[in-house]
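Here the complex is missing a single protein chain, while all its other protein chains stay put.
Moving on, here comes chain A:
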Amino acid sequence: MTRILARLGLALALPAALFAAWWLGTAGSDNFYVPPLRDILIRFPEVWTWDRLRADVLPSLIRLAAGYTVAVLAGVLLGVLVGSGRRVRAVLEPVLEFFRAIPPPVLVPVIMLFAGIGDTMKVVVIAAGCVWPILLNTVEGVRAVDGVLADTCRSYGIAGPSRLWHLVLRSASPQIAAGMRQALSIGIILMVISEMFAASNGLGFTIVQFQRSFAIPDMWSGILLLGLLGLALSVLFRLVESRALAWYHGQRRAQRGPAR
């Protein structure tokens, strides 16, 4: 019990200190763009009512989920393909590196030309940015399949879909998860950026509107909400990951020696 409390205290100490510093540092601020934290916190519940969460935050989250799902599916599929064949890798890798280097925000006007200006465009932008870490990590994970396990599979005649499912994806899954984790934060950034073009709702859109209409405390409250959202999503991700990859974490602990 005390250990849990101590850990909780450790986790909350720095945020609390930073918030205190922010509070005190801006308490007497008369800079129009840096309102006191007190004003921002007062505005927070007034701005982010249930209606607004449903009208602006929910569409953002749905688009993020859609884009992220597309990226995971495409990244893993393509990653397995590229990772398992040397020739495929030799052909595709330069092209993939080329596309990877293009930041999705500069592609938005181009994507708008074929994906329109609706939700499709925003989902494509999110997916286009999220897919790379997943893809590249999957490639590496698939390449690094344990040789002994691969030989064992072959001698037992395990092939085709069941080899893919039980051997390739299983052993690549820790790396795929690492890629998905990176992609999540990229996805949140792109969720906001995609809403700066041709949007009419969304969290990023709302924050930009506040900034443009000089409602500065409201804008800061949106930025706070964005940070909290990122935090919540990363906690959620860790929860899911630690369940799905329980075997892997257990194996790591066993290899490292007795748990402390």
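Quick note on the criterion: a contact is a pair of C-beta atoms (placed from the backbone, for glycine too) under 8 Å apart; a residue touches a chain by one contact, two chains touch by 3 or more; residues count from 1.
Note that contacts and distances are computed from a predicted model.
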item: Name under which UniProt lists the unshown chain, selected from "Nitrate ABC transporter substrate-binding protein", "Cation/acetate symporter", "Aspartyl/glutamyl-tRNA(Asn/Gln) amidotransferase subunit C" or "Phosphonate C-P lyase system protein PhnL"; value: "Nitrate ABC transporter substrate-binding protein"
item: Touch criterion as defined above, residue of A:Ala27, A:Val88 or A:Leu231 at the omitted chain; value: A:Leu231
item: Which of A:Val124, A:Val139 or A:Ala199 contacts the chain that the document leaves out; value: A:Ala199
item: For chain A, residues in touch with the removed chain; value: 10-15, 18-19, 21-22, 25-26, 29, 31-34, 109, 112-113, 116-117, 197-200, 209, 211-216, 220, 223-224, 227, 230-231, 234-235, 238
